[in-house]
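Omission of a single protein chain aside, the complex is shown with its protein chains in their original locations.
Each chain gets a letter, A and B, in the order it is written, and its residues are counted from 1.
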Amino acid sequence: MTIDIALWLTQDAITNGAVYALLALALVLVYTVTRVIFVPQGEFISFAALSLATLQAGKVPGTVYLLMAGGALVALIDGVAAIRAAQPRRLIGIVILNIGLPAAVAGAASLAALRPDNLWLQMLVTLAIVTPFGPIIYRLAFQPLAGMSVLVLLIIAVAVHYLLTGLGLVFFGGEGLRSPPLSDFSLHVGVLNITAQSLWVIFSSIVLIFTLWLLFEHTLYGKALRATAINRVGARLVGISAAFAGSLSFTLAALIGAIAGILISPITTIYYDTGFIISLKGFVGAIIGGMVSYPVAAAGALLVGFLESFSSFWWSAFKESIVFTLIIPVLLWRSLTARHVDEEEE
Amino acid sequence: MLKHSLLLASALLASLGCGASAQEITVGVTLGATGPGASLGIHYKNAFQLFPKTLGGHPVKYIILEDATDPANAAKNARKLIAEDKVDVIMGSVSVPSTTQVAQIASEAKTPMIALSPVALPPDKLAWIFVVPQPVPLMMSAVVEHMKTTGVKTVGYVGFSDSWGDLVLKALEQHANPAGIKVVTNERYARADTSVTGQVIKVLAANPDAVVVGGSGTGGALPHVGLVERGYKKQIYHNHGTVNREFIKVGAKAVEGAIAPTGPLIVPEELSADNPIKKVASEFIQRYEQTFGAGSRNAFAGYSYDGFLLLNAGVPGAMAKAKPGTPEFRSALRDAIESAKNVVGAHGIYNITAKDHTGLDNRARVLVQVKEGAWRLMK
Partner (left out) sequence: MSRHVAGLAALGLLVAAPFLLSEFHIALMNYIGLASIVTLGLVLLTGVGGLTSFGQAAFVGIGAYTSAVLTTSYGISPWLTLPAGLALIAVIALFLGSITMRLSGHFLPLGTIAWGIAIYFVFGNLEMLGKYSGIAEIPPLHLFDKPLSDGREVYYPIWLVAVSLLFAVRNLLDSRIGRAIRALKSRGTMAESVGVDTSRLKIIIFLLAALLAGTSGWLYAHFMRYVNPTPFNINSGIDYLFMAVIGGSSHVWGAVVGAGVLTLLKEWLKDILPKLIEHSGNYEIVVFGLLIVLLMHRTRDGLLPFLVRLLPAGEHPKPPAAAESLPERPRPANCERMLDVCQANKRFEALAAVRDLSFELDAGEILGLIGPNGAGKTTMFNLISGVLPADSGEIRFRGERIDRLPAREIARRGVARTFQHANILPGMTVLDNVALGAHLRGSGGVISASLRLDRADEARLLWEARMRIEQVGLAAHMFDLAGNLSLGSQRAVEIARAMCADPVLLLLDEPAAGLRHLEKQKLAALLRDLRGSGISILLVEHDMDFVMGLVDRVVVMNFGEKLSEGVPQQIQRDPMVIEAYLGGVNELVA
């Protein structure tokens, strides 16, 4: 292996690691607030990337209709609850949020589909389509079961993953899609050819990691949000309901997923089922971070990127075997050194 | 305890099915339009919408089951089709493992089968199985011949980490080695991988005279684009699984010049007028694109169609001997297909013999190249 090759592989590792880091962040976020190991996180990536590519093809992606359907379902459930609770005034808000907003997004999407050259508009619309899936999924699938064991929540998460993957296939078909980059600019540093897109990926990752770290580890509100996972009553005392905290964390996770999807869609081919393996690798990164620390999770994700890049050079047929086998000693080390939390459940 | 089994068993009892009506031919189909083979399976399945209501002039019923590209599911479907629906013939599936699994069950049940993908069974186990697609070695021979004419001495291989990747490599080696062409790399990747940089660099480091990509559909584009981005200027070959419009859409400018073997149905417009395949392929492609959109042509739908044509040719002979729904009919159908001669399909001309259950020759392969964003016949 020459220095050049090592440099190339390192560059690849950092770009991939940055994507895994974004996922790791979202997973840590959702887990710390809701105890849900959010397997479908990767579907936000594929939904975003494929919706963007569909918009560029001048078509309105199926995710828009899904958004409207999901919103309507939430409106129905919340609406019935509001009427039962004899609070009909809440209905207005419920309708605006769950029916009005998706309708507006649908309008924007049909507009964006007509402007194939306006990439920025399409990216914004994609964010607007994908991000609301976070709170909708939380409301429909997880909120009613908030107190259940981690295992039950995990099973629900896997079921939601199946559901979304299946819908992805219906909306986007079995073939992969790829979008054009924001710019064709690239930088030559020695043997390396650094594209603007990969810089975007790394830059966005760093900014998001730093922001979340500030928010959750250095503000009272962020700490209170995290506390809801451990102590629901306590969080309520400082004015945060578990349902709100859960909804917020899912919204952020969906937003992060959508950003990641938009960022990588010009770098690689995305399929309806790409999300699972990416989120699994992000998950590994998150676990290395002990599911609680943002910077360590990001470092873990980077480690996964390196393992993957170098093993795909040395022994590509066994790449996944190598990546996942090498993870086990790391897990063991983390498990033994992580501050012992008594996980005993009732 | 065990009370659940009670419920379960009674549910089973309640759902007992019934057989097909007499005189109607029943074709059981298992395909994977979901799961890892979805991109192929959807096309395979689409083609069935275009088939007429008769087979060899007799009414036919197709029972299409989904197997999600999972051999265990495909096996379940095969057992169901054979035991429950008493099908006269089975067609399927999308991946080599699924098709192999179904083939084994069909053989045991002495039910003829039209295999829609290659089968990993030795030829002497194929008595009841007829394989529609061109054997992979037949296709790769066209690639190797082209390499010989351009003086290629070393070739790099990047393929899927699945049975398709194994199959293309094996076929490549089978023809390249005698031709004095050395396969210098065997790199693997998964369709859904987000990066193939490591594999691409490994190939570049070996600096072969040409590269063969063993992927399918858009999955073939990732290493191709990676190689071109890193400055690889020599010829990149693909295989017949890759030839579709989406591949070019995803690969864009980078895949310009890519060469792949495929069946004639991809380029019916460019076939010479005296080629008997031209008419069959043109008609099929026209109808397919009418229903599923311009440019939606692909090899996989063609395999379903050729499977139909083979059955269509075999049914009259079998009908003369026995009634559908009987073991005699199944056996007669097998015999009839085995003696099918000069069946012109969209992919080639089938001359099936007891020894060769595919029966295709060099007329079933053409080389196509991406020119100005479309697959064009290489003359």
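The definition used in the following text is that a contact is a pair of C-beta atoms (placed from the backbone, for glycine too) under 8 Å apart; a residue touches a chain by one contact, two chains touch by 3 or more.
All figures in this text were calculated on a predicted structure; none of them were measured in a lab.
The residue touching the chain not shown here, chosen from A:Ser51, A:Thr165 or A:Gln197, is A:Thr165.
Here the missing chain is touched by one residue of B:Ile25, B:Leu40 or B:Ala68, and it is B:Ala68.
Among B:Leu50, B:Ala120 or B:Val183, the one in contact with the hidden chain is B:Ala120. On the side of chain B, the interface with the absent chain consists of residues 1-13, 15-17, 31, 33-34, 38, 41-42, 45, 49, 64-66, 68-73, 75-77, 79-80, 82-84, 96-97, 100-101, 104, 108, 120-121, 125, 161-167, using the contact rule stated above.
Residues of chain A that touch the chain left out of the display are 31, 37, 140-141, 144-145, 148, 150-152, 154-156, 158-167, 169-170, 280, 283-284, 287, 291, 317-322, 324-325, 327-329, 331-332, 334-336, 338, 340-341, 343-346.
Please note the rule applied: only the chains that are shown with their structure count from here on.
In the complex of the two chains, the chain A residues touching chain B come out as 5, 8-9, 12, 15-16, 19, 166, 169, 173-178, 193, 264, 267-269, 271-274, 276-278, 308-314, 316-317, 319-320.
By the touch criterion stated above, chain B contacts chain A in their complex at residues 33-34, 36-42, 161, 186-199, 201-202, 205, 217-219, 221-222, 229-230, 244, 246, 249-250, 252.
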